[in-house]
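I am attaching a structure below and will ask some questions about it afterwards.
Just one protein chain is left out here, and the rest sit where they should.
By letter and in written order, the chains are A, B and C; residue numbering begins at 1 in each of them.
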Amino acid sequence: MALDKTGIARRIAQEMKDGFYVNLGIGIPTLVANYIPEGISIEFQSENGILGMGPFPIEGTEDPDLINAGKQTITALPGAAFFDSAMSFGMIRGQHVHMTVLGAMEVAQNGDIANWKIPGKMVKGMGGAMDLVASADNIIVAMMHTNRAGESKLLTKCTLPITGVSCVRKVVTDLAVLDITPQGFELREVAPGISVEDVRNATEGKLIVGDNVREMEI
Amino acid sequence: MALDKTGIARRIAQEMKDGFYVNLGIGIPTLVANYIPEGISIEFQSENGILGMGPFPIEGTEDPDLINAGKQTITALPGAAFFDSAMSFGMIRGQHVHMTVLGAMEVAQNGDIANWKIPGKMVKGMGGAMDLVASADNIIVAMMHTNRAGESKLLTKCTLPITGVSCVRKVVTDLAVLDITPQGFELREVAPGISVEDVRNATEGKLIVGDNVREMEI
Amino acid sequence: MIRKVVKDAKEAIVGIENAMTCMFGGFGLSGIPENSIQAIRDNGVKNLTCISNNAGVDDFGLGLLLQTRQIKKMISSYVGENDLFEKLMLSGELEVELVPQGTLAERCRAAGAGIPAFFTPAGYGTEVAEGKEVRWFNGKPHILENAFEADFAFVKAWKGDEAGNLIFKGTARNFNPLMAMAGKITVAEVEELLPAGSLDPNQIHTPGIFVQRIFEGVNYEKRIENRTVRPKA
Partner (left out) sequence: MIRKVVKDAKEAIVGIENAMTCMFGGFGLSGIPENSIQAIRDNGVKNLTCISNNAGVDDFGLGLLLQTRQIKKMISSYVGENDLFEKLMLSGELEVELVPQGTLAERCRAAGAGIPAFFTPAGYGTEVAEGKEVRWFNGKPHILENAFEADFAFVKAWKGDEAGNLIFKGTARNFNPLMAMAGKITVAEVEELLPAGSLDPNQIHTPGIFVQRIFEGVNYEKRIENRTVRPKA
């Protein structure tokens, strides 16, 4: 069965390594914070100016001066630090943030990503996404494998204006875990109950299937 | 009679305008702080990271964590701020500092200044001088008119490696006040008891003498 | 002490003119100069180019100046959450330049720090890079971005002193210190204005040299855009 959003977040949480500073985008990526494996230490950065971001505040303790990049009220953990936007993106561009998890509208088999604009329809802006994808060594995309119309979001080439070039390293969808390799989308894992054929049918871009595809453990 | 260093400092202090942020170099420029006219407000910046620099500390209260760019122990006035070197030179390059007073070995009639290096003899480095002279709109040089060998320090062209190009606006020496103009060193004032001829004899570069040369009031 | 204290926002915006470029601090509705925005609306000045990470919401923040059609152009990184904005943009009434958030921040800082241009990897290969110089460093492509220029910068701080020093709180800091550096005239409104000497000089975020005018703001609403909470245990 295809994963739900929580399942995608759980699977991505397994990618975290001890000592990582991590930036989580809006949507599914935000959920990842809830599933960090026991025994490893991670700190979350939000690009609007906090390191050491904690969970949402207890009702009644919200502070308008303490939000995340999704403009949600948050809390700060012991050891947190606040800083301005130039320093924040200094951390990002300077590759001090080890991993970025982002949503996407489309990912191409060469690692291009599109997630900021649908010409004529939606022009909200790129926010910090272009800085994030151009900088981090380790970009993971969290998204559904197909859009609401059932069309694949894993493409030969992006059709929407791109956010960054050849930057995505890994895609985790409701159906599969795929690495971006020079050959294309290399299938690593399938969701429980999902077949390689299911993934192939949902993937427009070039899919590489090796011998060692396994089922996700989540 | 030619001015002493204190006299030069007193004359330069008259150039200060209310609301100026000022950076004073090492040597004669440092003395300027002692002669700010009554009724105007000035704040001193030192490029190692303080705004609102005060006088030297009372004996016994020196703090190794509180020095100026000459590495002298100082104090901080109420309203002072400390900052890092990048922000400090941001203030300087960004022209937030209104006036810079520097010493010099040589000044050329086009406003070039040399004050950081004597090849083969003295190579201490430029410190912040190159940033200061390249940035400020209002650079005043405080120096003796001639060197110890009696040679003019106001030249047609600098002989030493320069610190900056066409940047000096005004020179105040023991003999005179001169503006740098497209025509050369324009004599504005002479020290009490000094004649225009004295200044002419001590000036190797092109000297412009208008009708309105007056005696310094200090 | 250099005199910088003004009475209120009305006095603080004196000199603002049609077609000027103005920066506004804040991220979403957090840390925005509420008083200055109100005063600009009351002033009625028109054809402004506004540099701000976001454009407020329909009835708050810079949304107020969109309602009154005082903004000709917005330079921002993210402009969602504002229906009027979308309508004005699609109808062509409002020009919009979208800039990656980190580039926006750095272009403000650069303006204040006398750095006219710098290379950044952000936006390479995208629409943002069109017409910009590309150069490779360390095996990676970068684009050349220029410093902004701004006639006024409007920022909001938590505490300030009469010397113009500012301290921000939490993530309300965001773009404020960078824009404070960048304005030809920087106006700081603060929740609490204190005598010089009241703030620890080690803790100043924006040294007073960057601030030309400062006042204690009134009636801060500090609206929360996206209230998210955990239930009480």
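Quick note on the criterion: a contact is a pair of C-beta atoms (placed from the backbone, for glycine too) under 8 Å apart; a residue touches a chain by one contact, two chains touch by 3 or more.
Everything numeric here is computed off the predicted structure, so don't read it as measured data.
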Given B:Glu15, B:Glu47 or B:Glu186, the correct residue touching the omitted chain is B:Glu47
Per the whole complex, from A:Ser41, A:Thr61, A:Thr159 or A:Gln183 the residue touching the absent chain is A:Ser41
Of C:Val5, C:Val96, C:Ile115 or C:Val229, the residue that touches the missing chain is C:Ile115
Touch assignment to the omitted chain, from B:Glu62, B:Asp179 or B:Asp198, lands on B:Glu62
Even though one chain is not shown, chain B touches it at residues 46-50, 55-74, 76, 82-86, 88-89, 92-93, 112, 117, 123-131, 134-135, 161-165
Where chain C meets the left-out chain, the residues are 106, 110, 113-121, 135, 137-138, 142, 146, 167-170, 201-203
Residues of chain A touching the missing chain are 18-19, 21, 41-43, 45, 50-52, 76, 78-83, 86-87, 89-97, 135
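The rule is short, and it goes like this: only the chains that are shown with their structure count from here on.
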Greatest Cα-centre separation from chain B belongs to chain A
Per the C-alpha centroid definition, the whole-Å distance linking chain B and chain C comes out as 36
Whole-Å distance, C-alpha centre of chain A to that of chain B, is 55
Chain centres from averaged Cα atoms put chain A and chain C apart, in whole Å, by 28
Each of the following residues of chain B touches two or more other chains, namely none
Touching two or more other chains in chain C are residues 109
